[in-house]
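Apart from one protein chain that is not included, each protein chain of the complex appears where it belongs.
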Amino acid sequence: MNCDCPILTIVTFLPLFGAIFLLFIKGEEQEKIKRIALAVAIIDFIISLPLFILFKSDTSEFQFVQSVPWIKEFGISYHVGIDGISLFLFLLTSFLSLICILASWNIKDRIKEYMIAMLVLQTGMLGVFISLDLFLFYMFWELMLIPMYLIIGVWGGPRRIYATIKFFVYTMAGSVLMLVAILFLYFMHYNETGEYTFDLLKIYNLDIPLGAQFWLFLAFFFAFAIKVPMFPFHTWLPDAHVEAPTAGSVILAGVLLKMGTYGFVRFSLPLFPYASHQFVPLITWLAVAGIIYGALVAMVQEDLKKLVAYSSVSHLGFVILGIFVFNIQGMEGGILQMINHGLSTGALFLIVGMLYERRHTRLIADYGGVTKKMPILAIFFMVMTLSSIGLPGLNGFVGEFLVLLGTFKSNVLIAVIATTGVILSACYMLWMFQRVMFNKITNPENSKLKDINRRELALLLPITILIFWIGIYPKPLLSRMDASVNHLLTQVDEKYKTTLSRLGKNEDVLLASESKREDYKTSEVRISESSQNPVKRLIKLWK
Amino acid sequence: MEIVIPPFDLKSISPIMSISIAAIFILLIDVFFRRTFKDRLGYISFLVVIATGFVVYTQIGQNVYSFSNMFVVDNYSVFFNLIFLLSTALVILMSDNYIKQEGVNYGEYYTLILFATVGMMLMAGGADLLTIFLGIEMMSISLYVLAGFTRDKLRSNEASLKYFLLGAFVTGFMLYGIAMLYGATGTTNLKEIATFITENSGQLNPMIVVGASLLIIGFGFKIACVPFHKWSPDVYEGSPTPVTAFMSTGPKAAGFAVFLRVFLVALPDLEPKWSIILWVLAVITMTVGNLVAISQTNIKRMLAYSSIAHAGYALVAIIVGGEFGIASLLFYMLAYTFMNLGAFAIIIVLGKKGEENANIEDFSGLGYKHPLLAIAMCIFMFSLAGIPPLIGFIGKFYIFSAAIKSGFIVLAVIGMINSVISVYYYLRVTVVIYMKKPIREFSPLSLSPLIIVAIIFTICGTVYFGIFPSKIIAFAQQSAVLY
Amino acid sequence: MEVPLTWYLVLSGILFSIGAVGVLINRNALVIFMCIELMLNAVNLAFVTFSRQQNSMDGQIFVFFIMTVAAAEAVVGLAIIIALFRNKATINVDDINIMKW
Partner (left out) sequence: MLNQFGITFLDLIGFVILFPLAGTIINGFLGKRLSKSIVGYVGCAAIGLSFIVALFVLLDLLKLSPEHRVFEKEYFTWIGSGAFRAIAGLQVDPLSVVMILVVTGVGFLIHVYSIGYMHEDKSFYRYFTYLNLFTFSMLILVLANNFLLMFIGWEGVGLCSYLLIGFWFEKKSASAAGMKAFIVNRVGDFGFILAILLIFVTFGTIDFTEVFHAAPEHLQIGSIVAATITLLLFVGAVGKSAQIPLYTWLPDAMEGPTPVSALIHAATMVTAGVYMVVRCNVLYTLSPFTMTVVAVIGGATALFAASIGLVQNDIKRVLAYSTVSQIGYMFLACGLGGFITGVFHLVTHAFFKALLFLGSGSVIHGLGGEQDMRKMGALKKYMPITYITFFIGTLAIAGIPPFAGFFSKDEILLEAYTKGSLFFWGLGAIAALLTAFYMFRLLFMTFHGKSKMTKRVEEHVHESPNSILFPLIVLAVLSVLGGFLGFPTLSVINEFLAPVIGAGHHGLAHGGESHHVSSNLMFSMMGISTGIAIVGIVVAYVMYISRPELPGVIAKRFKGIYNIILNKYFVDEIYDATFVKPTLRASNILWKVVDVKIIDGFVNAVGRLTVLKSEVLRLFQTGLVRNYAFSIMLGGIIIIICSILFL
């Protein structure tokens, strides 16, 4: 739209070409392979940066749009573009991919295949965030499964096969139903307009009957909920994380999980506003359950990676909560929290990986007193830990607070429960930190530890800078989201209201939804009104 | 009494003629020529198939009935003929090395394959139950022999015998069904049967229903749908691998070609009845196929069950019918031909002499040893599992979108869930390839240039048409009208 | 007295059933094959009957084709049975089950 060169396409497919190029290099030339892969990732990242600068924050339109017919017979087009919601996830992906390739420097085993898998994975992930065509989206969504599956399965830990198959089958199980739903939408659009198209922007305009909305929402919900993963669909995550190699965990936590939450924002809400509203009680309670449950379970983990994995369940609960409270603070907080989680949890996995490379164990009990030997690592570890527990001034807080604010506006009880997550996260993270980094060195193995080297510093430093940046001055991010989020919410709200009025639903529901948009200025009345008994709402839903 | 010789149109059967003549010619060469020349029989038959392909290609757009309306040339049959020829050509490429290695380098091998192809083409173009019957038998008898072609091997013998006995048994049912239809309508011509049923729609002769049911048995056997599928795992496992590859693609496609044409042309009025039966069959077929495939250890047997499951998906297309359904079936058959033949080609390459019954475990560590073959195998497996952006995904996508369009949402959902189950066993192959240590030394590969061509061609087809399926979809849509 | 056409059909049905059941209960591959032949001949009888009933020649022509095909099948079938017998020295189909599950 504002740039003639297809920058999104270039960024997305450059890694794929890099991968193809790597195919023709001999596997023995490890250094060369690593350098080429790194170069591709760096170039890719650099090319993606102008997006941030050129992005126009005053419009909710999709930008950098490119639309080319692809499979005309089905009305499938290569339609890509970004708005304020996907922009950051796109950038995060290209950034983390770069980090991951650098983090994989010490892999000796079949480095060529590894780098190819990483680069293909990068293309897949980037594609998911820019697709504006449902078919294209689904294709990228599935495409990225294969390299991830291989990364866990080939370069993973001892139980990697179980973990990777679980990951793959779980995700597939969720996404096939989504495919059915996508096809249903496709034909529904045809029936209404006579045009075969998978174009998301056109399908947005569909007026979907309520019964269909319910089922379609469910179909999408399963795909996304598994990906996120929401409680209780989360059990693949700890396994996958524990077995995956460091970079795999980083990508998994940093990007893959975000696809689920992104899916909710991009697809579920605008496509099925009524069903989304109907499902709010269920989803918010699940999210809150996830927050508490993930935190509690994380507390008693003995394995570092598992701990971080369960903490992801907890953090992603916040994101979901933010998305499903239908107000601007919640949504922006949710999106910001996606990025924050990508950065801080990604970095935590990197750090665990660094420790693992040195000590070949992930059991917390095997560590202790590491700070003594690795003071620089300790600083970064501390920063990531604090970011993860949402210390104000660091990125985690901004997102978490906005989510809580949004939640508080729509449901006080849930907000209160979610806020306890703040306490719990401090418990498990700090306890872990204490056991790993503090105390005396009791295990003689630990006294041989060497502090991080320059490459590792180069991994953590940029993330740390971003963490501080977002924590102190998140405005450049929030302002770029603003228009898109606003547009999205108005869109959802208008559709929801028309549906309601068509249904002739009683006025007070209508009012409640209106008052959410307007900013609360006063009165206790409003508060009690908005915090209607969630249990009652749940019952209402199932009636 | 005056005998009128009905007009016939040789042009319409020119592909069949050319292949038949070539087949006989090859048999003669085999008998009368020297050894060195015999080694070139594969090339000759390959060239003939390719040439025939061009001939078939020129038939696009013709819609001709000939031989007293017993044979038809329309885009539908042309599309299927191209699939058959593709399958035949690729199988010939794969066979060359194999039959030499196994010491069964006899000229009749190619002859039989070509005759089977003739049978399939007859099936695709058959507009009369008689022609169809002839086509089926021609194909089947050739395949009986091919299945037992490595005649010193017990497995091969067994496969052949089982195939033969059950095939003949089912032929009886099918013929009885044809007889019933004939008895009820007085004709064996598909269109005339349809006309008769439409005209007498007031009272439906139960014989027609029974006849149709018996035909389902016959065709169901050919496409290996549950519960008529039981021959296929045994036969697939026992037959020489290229023959298995052949059986799982061309003849299966031919079975579908006939199935669809008979039921949509001759019995459209009964659709509400048979579509329910087929609905149930499709569900059972894909479920059983996928479930049993999980616990298989032999890769050929596993692919046999996978092939059963795929038959289940393809049945969905028949149930859906209509242009969309037909086009999706056409596309699916082509997709399946590409990816399945590719997978078998890899199995052939890796097969050692004698112990060609590769177990899945034998692929352990393939990724370490032969990375390119490993990647190729993974591509085929992922494609079979229906993961984008490979052709198998587009195929499934097409079929299930057809199902949803026509309102068969439950069927689509069941199919989707099934394809998730299928992921499990396809993944197992890739797991073994990449994630397990080799349990034995790989023998030196029996790579011949021909089979490399076959593998490259199938990979290109699987990937390229997965990403840019437009042309084939367009062609399939054009061909989706039964003339 | 003319035999009604239905009787032929009934006979054909009985023959077919005998053939089918024979396939199911016999163990000898040759006998099974003969039972199949019986089924085909039952079909032939049905075709001829229908042809007569419908007053059309198509059915009888069909019968010729079936006979030809049956002959071809017999040739192939016997060859297969011989090939097997050479390797295994049995034609009891219950012994032929190396491939299962």
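Going in written order, the chains are labelled A, B and C, and every chain counts its residues from 1.
In this section, a residue touches a chain if its C-beta (ideal position, glycine included) is under 8 Å from a C-beta of that chain, and two chains touch if they have at least 3 such contacts.
Please read all numbers here as calculations on a predicted model, not as lab measurements.
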- Query: What are the shown chains that the left-out chain touches?
  - Reply: A, B, C
- Which residue from B:288, B:429 or B:455 sits in contact with the chain not drawn here? B:288
- Query: Which residue, A:297, A:384 or A:488, contacts the hidden chain when the whole complex is considered?
  - Reply: A:297
- Touching the absent chain when the full complex is considered, from B:55, B:154, B:210 or B:409: B:210
- Item | Which residue of B:100, B:230, B:369 or B:436 touches the chain not shown here | B:230
- Item | Interface residues of subunit B (partner: the chain not displayed) | 161-162, 165-166, 169-170, 173, 206, 209-210, 212-214, 216-217, 220-221, 226-228, 230-231, 233-234, 272-274, 276-277, 288, 291-296, 421, 424
- Message: Please output the residues of subunit A touching the missing chain, sorted low to high.
- Response: 166, 169-170, 232, 234-236, 293, 296-297, 299-301, 327-329, 332-333, 369, 371-372, 386, 391-393, 397-398, 401-402, 404-405, 408-409, 415-416, 419-420, 422-423, 426-427, 430-431, 434, 437-441, 472-475, 478-479, 482, 486, 519-524, 526-527
- Query: In the whole complex, what residues of subunit C lie against the chain that is missing from view?
  - Reply: 20, 23-27, 32, 93-94, 96-101
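The working rule: only the chains that are shown with their structure count from here on.
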- Message: Nearest whole angstrom, what separates the Cα centre of subunit A from the Cα centre of subunit C?
- Response: 65
- Intercentroid distance (Cα basis), subunit B paired with subunit A, Å: 44
- Query: Between subunit B and subunit C, what's the gap in Å when you average each chain's C-alpha atoms?
  - Reply: 26
- Query: Can you list the residues of subunit A that touch 2 or more other chains?
  - Reply: none
- Task: Could you please specify the touching residues of subunit A with respect to subunit B in the complex?
- Result: 27, 70-74, 110, 113, 135, 138-139, 142-143, 145-146, 149-150, 153-154, 160-161, 164-165, 168-169, 172-173, 176-177, 179-180, 183-184, 186-187, 190
- Query: Given the complex with subunit A, which residues does subunit B contribute to the contact?
  - Reply: 367-368, 371, 382, 387-389, 393, 397, 400-401, 404-405, 409, 412-413, 416-417, 419-420, 423-424, 427-428, 430-431, 434-435, 468-470, 473-474, 477
- Message: Under the stated contact criterion, what part of subunit C meets subunit B in this complex?
- Response: 9, 16, 19-20, 23, 29, 32-33, 36, 39-40, 42-43, 46-47, 49-51, 53-54, 56, 58-59, 61-62, 65-66, 69, 72-73, 76-77, 79-81, 83-84, 87-88, 93, 96-100
